[in-house]
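This view holds just a subset of the chains, kept in their places.
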Amino acid sequence: MDLALEFLSTFAQQLQKPTLAFLFGGMALAALGSRLEIPDAVYRFIVVLLMLKIGLGAGIAIREADPADMVLPALAAGVLGVGIVLLARVTLLLLPGVRPEDGLATAGLFGAVSASTLAAAMVMLEEYGMGFEAWAPALYPFMDIPALLLAIVLAQMARAKAAQRVAVPAGGPARPRPKAPRIGEILADSLRGSALSALVLGMVLGLVARPDPVFESFYEPLFRGLLSILMLVMGMEAWARLAELRRVAHVYAVYGVLAPLVHGAMGFGLGYLAHLATGFSAGGVVLLAVMAASSSDISGPPTLRAAIPQANPAAYVGASTSLGTPIALLSVPLWMALAEILFAL
Amino acid sequence: MTIPAIKLTIVVERLLKPPVERLLAEAGLSGWSVFPGGGRGTRGLHRAEAAQLVREFAIVKIEAVLTDRATAERLARTLTEEYLEDQPGIVWLEPVEVLRGAKF
């Protein structure tokens, strides 16, 4: 009873937080037809700055961290990325109206990680005063990349099987079939994307240079404010994509709502195991849950579009951006409240 | 005084810019220009200038002036068949005139 009350109060308190408020604000602006626009150049710069900041912070932290502490959480992150895609394989893909390509692309995005959701969770944890290992955000690629790669490989296999089944066409010029990109290429391409490049660059600089002064005088103070702008953009985009989502099967909307909660719970569970085993912190567990709950909205979609051109972006981008990300953002207070209770026991 | 030439215009998502440029380079084109923009088509709206989560889904227009009409037609066909069945974009050709044939 007491627990439930505490849970509800923590949760309600978090909903008032500016980060979520800006998200709702963006949705409201889009819904009301406001002409307010964040210029694209500014948005892209904000993403680079946020990713650099997360990377720098993690890199600086790793300098002092015990690498042994990171092994289990990193493993958990990888297991989550792979597990989320496999789970979709045996649930989402069996539903009626779901083409394998579309279902796998959707699963890949939801297995991957949203940088903006991660950043928002970091700010919420800091505001609330719930500590986390400063290197925890560096778990990002350990979940993101395996999920995307696995989804792409499964899609290529599904396609190859389908091609075998189709008999040789009775004649006429065969349409040139662009050959499937190889895993190495996809991996390299994914790491070359803007967001991941900035994250990795930040981590390397944090590790080998001494960027602490510029980190503290610039990246750290701007983080929260730039995130508020990013949330505005996410909110506007979420609303705009809802229309697209309406054009595809209902399953994607259902998946977009439920998957973040299921995946987040999986992330929380594995994180809690890591806590029991190696003392992974409460905030770290929340961040792992948030990464699992979130779906990639900036860097995942182009990777999937390039690698699975047959998949319909209205389905996977729609499910992720218009529902997955807002729900994942809203779920952050949930994991925090859960951690608050479990770690106090 | 002027030499007839042909302009190939390709409007695609930024994601396709690298393969399209590779195609143009392989066809031996000496140059082309690129302009960022937006648009509306059968696959919905592409905003211009305003923030869009995925930069790779923004629209770019690639314009190449060349003197060899056959190459232009072949490129248009390849692009249409290999990329534009599945992915957003259009291609068109326009007759133009240039001064220095050697430049193209």
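When the chains are written out, they are named A and B in that same order, and each has its own residue count from 1.
Just so it is clear, contacts are C-beta pairs under 8 Å (C-beta built on N, C-alpha and C of every residue); 3 or more make two chains touch, one makes a residue touch a chain.
None of these values were measured; they are calculated from a predicted model.
Copy numbers for the complete complex, expressed as a formula over the labels shown, read A x3, B x3.
Operating definition for what follows: only the chains that are shown with their structure count from here on.
Rounded to whole angstrom, the centroid-to-centroid distance between chain A and chain B, based on C-alpha atoms, equals 33 Å.
Of all residues in chain A, those touching chain B in their complex are 37-40, 42-44, 175-176, 178, 194, 233-234, 236-237, 240, 244, 297-298, 301-302, 305-306, 309-310, 313-314, 317, 321.
Those residues of chain B that touch chain A in the complex are listed here as 15, 43-45, 49-58, 81-82, 85-87.
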